[in-house]
Every structure is written in structure tokens, then in C-alpha cells.
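I have placed the structure first, in the form of C-alpha cells, so that the comments after it can refer back to it.
One protein chain omitted, others in place.
Labels for the chains are A and B, by order of writing; each one numbers its residues from 1.
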Amino acid sequence: MGKRISRASSDTVWLAVLLMPALLLPVALILMPALCTFVNGCMQDVTFMPRRWAGLANYARLVQDPALFHSLRFTLLFIAVSVPLELACGLLLALLMQVQSPLRGMLRALVLIPWAIPAAIAGRVWELIYSYNWGPANYLVKLTGAPAVNWLGSSTGAFLAIVIADLWKTVPFVAIILLAGLSAIPEHLYRQAEVDGASFIRRFVAITLPLLRPVMIVAILFRTIDALRIFDLIYILTSGGPGGATSSLSLLGYTYFVGGDFGYGSAISTLIFLIALLVALLVVRIGRFGSSMR
Amino acid sequence: MFVLSTAGERRLQRLLYAAGFCGALFFLLAPVIFMLLTALSQRPDFLGNNYVMTTRHFREILTTPSLHFVRYCINSLAISIASAGITTIIASGGAYVATRFPFKGRTAVLLMILSLSMFPQICIAGYLYRIIAAAGMVNTWLGLILPYIAWIMPLTFWILISYFSQIPQELDRAAFIDGCSPLRTLVTIVFPLAAPGLFSTLLLAFIFTFNEFMFALILTNDHAARTVPVGIALFQGLHGELPWGVIMAASVITTLPVILMALLFQRHIMQGLTRGAIKG
Partner (left out) sequence: MKRLTVTDISKSYRLTDRTVAALAGVSLTVEPEEFFILLGPSGCGKSTLLNSIAGLELPDSGEIRLDSKVLFSAAERRVLSPRERNIAMVFQSYALYPHMTVAQNIAFPLKIRRIDKVEIRRRVEAGATMLQIGNVLAAKPAELSGGQRQRVAIARALVREPELFLLDEPLSNLDAQLRSVTRNHLKVLQNRLGITTVYVTHDQVEAMTLGDRIAVMRNGKIEQIGTPDELCQQPVNAFVASFIGTPPMNLLPVTAEIDDRSARLHVADRVVTCSSGNVRPLGTQGSRRGYLGIRPEHLHLCTADYPDSLAATVTGYERIGRETIVFATWEGNVITLIADATTHPSVGEKIYISFSAESLFCFIDDAISPE
């Protein structure tokens, strides 16, 4: 091998000029604040007080903080309930969208509506829907003869309210992703299975589900990380109430940032990041492991 | 999808489809319809009562200066259009280099960009505020545009990479031979061929920034730069009771263009979304 030759012409410069701006802002305004936040988790950093190194003091406080414990439990519970539901509803919706029918185009267009509406506005609409006295949610409940539910005022009601509103907003996204996965499954596999005499439930279990697996894993990863950082919907629907029952980790961190305790807020943010990282690694690992088993 | 073998199965399936379709339609549309009904109703508690239609809420939200709604709309549009446009232009340059020129550390750069899109917003928000405050840009358009560009860049980048890698490299090479510089090749050959992809990307970037909440909440104080979602979220009545009709009228006005976009460019948006997701 000879010595390396660099492109003497101006092309290299052009390439750098084209690539650099795409990296510059994300590094400056995403990576840098994030890294600062991680470091700041080890600082005592409260408004109007001198900033100083605090080691793991924030984290020691974190471990004993009942509010954090509540937040963590709520967030994990929320993930555990909403992500499987989203996946199930998303799959159903995706299957509906794939069926050859004159209504297919309409369904595919309408599905984008909840996705496209700003989460803040969705939050407001659902707040109204959950209104105790004249919201349609309780109107439906009362039609069945059951007593009105205190949707946003009780901890169980608020949890359910958030899960349902979140489902409405996110199922379309899951469905769109899964639909792409469904469309990628070659038609002839179904034909073959049909010729082999498999019923349509059998075909679904034997062909659709296994082949959809990689896309499902992507959807799970996206949704889990998104559910982990849920903020806007809760901020509007319950502001974390009643009594902190629905305060997600992001909302808790936000409260401390706004309250001026940057150090502790940073520690909470770092925790969220670590959980997100863990989730990502876990989902990817499980996905790999599963596919190597087959 | 399913070609059913027996008549019974076929009938069952048609039934299932009809039920599913109606259910889906209700699930997807009911909240939106309720929003519209409330906006057009004299009073929010019309369920079980008489429905009296009025356009007064719309007039009120659009003409009351103290509500600043029009200003929020202008802020939102300006900030989203600027962020989406600038991001798409910048990202297309980067994506072009990343798909065409194998340079040292390319994989590392791509992975970093991908992982940036996974960062929870709250991990960024605190220091982002400090940076923007230090630059004196809190509560200005630029103070939101810059973070938005950074925030949607990774996604935009990935979507564009998947579009650009579909354009045959031989076309670039032919353009080089014909005398084009890389920049000129990008503009005269790649852009026109990737136009549908660029358009999808632009749409997605617009929707994402238009809908963003947390940064806008933290980085704005009042109508000088506040965006519509934050404006609507923080909307409070003057006398304790929330003016639901007005809030819903504002929501309808805000969501109408977004919904129209979604319906008109359904194919583009779906394609862009799935590319961004599946590729990642």
C-alpha cells in the first residue's frame, strides 16, 4: 500500500461544508445541554445559591424521595399498561387498514388525524371529554347505568384517563408503522398457506406475527421511550394530580427545574436518560435474541 | 389480504371488518367531532340538553386582542415554517454527503445522530433554557427556531438518507463526469429527483415543530413568541369557569390546517413516517 493521497481539489471542502451544519446545531443544542445536565446532576445548583460540587448528594436524596418513588411507579405502570395496549390496538387498526376495501383510503387518511393534532390540544379536548358533570365520557358511563366516574379527580380515574387519551393520540403511529411491516410481507406466502389449507387465524399466527416481529420491536422501542418521557398530555390533563398520583418522571423533573432546583432536576433527568438507555438496550437485545432463536 | 377459503369464513370476516371499521372510525373521530360541536355550541354542557349553534366563540377568539390567539398563530407558523425549511435544507446536504461519500467515521456520525433523537426532552430542557437565556433569546422566535432545528435534525436526516439512497449513484457520477461539483450535483440532479421525499420530510418537520410543547413552554413567556399549543394549554378564563367554547374554537382553528395537511398529503406523510421509523 502506498501513502494515502488526500483529494487535492476543492471537493473535500464542499463535503465538509455540506455535512457540518447538519451536525453543528444538534451537538450545540441537544448533546451539549444533555451532557451539562448529566454533570449538573452532581452539583448543588439552586437559584440564588452558589453552585458547588455535591457528588452523589442529589442521588442520595433521589433514593429516599417518596415523590420520586411515586413518579417512577406511575411512569413504569403507565408504560406497562399503555404500550401493550397501543401495540394491540395498533395491530388491529393496521390489519383494518390493509384489508382491500373501498373504505381503505378513507381509513388511511383519517388515521392521521389524532397523530397530527398537537398533543397539547388533544389534552385540552380530552380534559373536556373527562369533565365530571357534562363530559361525554361520563355521559356514556351514565348511559350504561353506572355512577359517574371522577376521571381527573381520583387517582385510578386519572390514570385511566391518561392511558385512554394517550392511546387515542399514539395508536395511529403504531398502526402506520405496523402497516408498513404488514405490506412488506410477500403476498405469495399467504397464497401458499391458503393452498396448504390454513385457516385465516392460522395464517395470521403462523405468517403475519412472526414476520412482523422486527417491526413490532421497533414500534415497542419507540413507544416505550416515548411513554417514558410523557409530559404534555399529563401537564394539561392533570398537572400530575390528584396529589401527585399522575406525576410522570418528566413532569417531576420539570417541576424542579421551574422551582429553581437545577441540580436535583438534573439528577432526575439523568435517571430518565439512564432508564431510556436501559430500555433501548433491553428491547434491542431481546429482539436480537428472539430472532436468533428462530 | 386474506383470501378466505370457505364461505362461512368470508362472511365472518366481512362482519368483523364492518365492526372494526365502525369502531375505528368512532375511536379516531369522536374526540374531534366533540371538539367541533363544543366550539359551535352556545354552552359546553349540550349533551342531554338542547344544542344551540353559534359562531360567537370563533369571533371571540379571533377578535379579542387580550387573548393574543392570532399572535400565537403567527408565532407558530413563522417558527415552524422557518425551522422545518432550514432543517430540511441543512439536513439534505448532510444526508447527501452521508449517502454518497464514504468518509472516515461515517458510521459513528450516523449513530450519534440517531441516538440524539432518542434523548428525552427533559434531559435537554434545563440547560437549553440556560443557553438560550445566556444568548438573550428567551421569548423570541429565534430562541425557539434554533432549538427546533437541532431537535428535528436527526429525524429529518434519517428520513432524507432513506430517500437519497434510493437515487442511483450512477446519476451522480454521470453529473460529475458532465462537469458538476458536488453542490451542483445535489441541486440539479439529487434535489429534483428527491422532490417527493423532500416534500414529505418538510411536512413531517413542520408537523413536529408545530406540535412541540415542552421547549415552547419553557422558552417563551408571553405572546411575543408563545406558540399555539402552549397558548391553548395555558388558556385560562377570567372568572374561574373555563371558557370551553373559546378554547375549542381555538383548537378547531389550529387543528384544521394540520388535519387538512394530513388528509391531502396522507401518502407522503405515511411514507416519511415509516421510513424514519423503520430505517432507525
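What we mean here is this: a residue touches a chain if its C-beta (ideal position, glycine included) is under 8 Å from a C-beta of that chain, and two chains touch if they have at least 3 such contacts.
What you see is a predicted model, and the numbers here were worked out from it, not measured in a lab.
Chemist: Would you mind spotting which of B:Q13, B:N139, B:S181 or B:Q266 touches the chain that isn't drawn?
Modeler: From the options B:Q13, B:N139, B:S181 or B:Q266, the contact with the absent chain belongs to B:S181.
Chemist: Which of these, B:L12, B:L142, B:L171 or B:L234, touches the one chain of the complex that we don't see?
Modeler: Of these options, the touching residue for the absent chain is B:L171.
Chemist: Looking at the full complex, which residue from B:G8, B:P65, B:G136 or B:P192 touches the chain that isn't shown here?
Modeler: Only one listed residue reaches the unshown chain, and that is B:P192.
Chemist: Could you list which residues of chain B touch the chain missing from the display?
Modeler: These residues touch the chain not displayed: 168, 170-171, 173-181, 184, 189, 192-193.
Heads up, the rule we're going with is that only the chains that are shown with their structure count from here on.
Chemist: Could you grab the centroid distance between chain A and chain B? Build each centroid from C-alpha atoms only and quote it in angstrom.
Modeler: One centre to the other, that is 16 Å.
Chemist: Would you pull the chain B residues touching chain A in the complex into a rising list?
Modeler: Within the complex, chain B touches chain A at residues 1-5, 9, 13, 17, 20-21, 24-25, 27-32, 34-35, 38, 44-48, 90-91, 93-98, 101, 103, 109, 112-113, 116, 118-131, 146-147, 149-151, 153-154, 157, 181-183, 186, 207, 210-211, 213-214, 217-218, 228-230, 232-233, 235, 244, 247-248, 251, 254-255, 258-259, 261-263, 266, 269-270, 273-274, 277-278, 280.
Chemist: Applying the document's contact rule, which stretches of chain A touch chain B when the two form their complex?
Modeler: My answer: residues 10-11, 14-15, 17-19, 21-23, 25-26, 28-34, 36-38, 40, 92-93, 95-96, 98-101, 103, 107-126, 128-129, 131, 133-134, 136, 139, 168, 171-173, 176-177, 179-182, 190-191, 194, 197, 199-200, 203, 215, 218-219, 222, 225, 228-229, 231-232, 235-236, 249-250, 253-254, 257, 262, 265-266, 268-270, 272-273, 276, 280.
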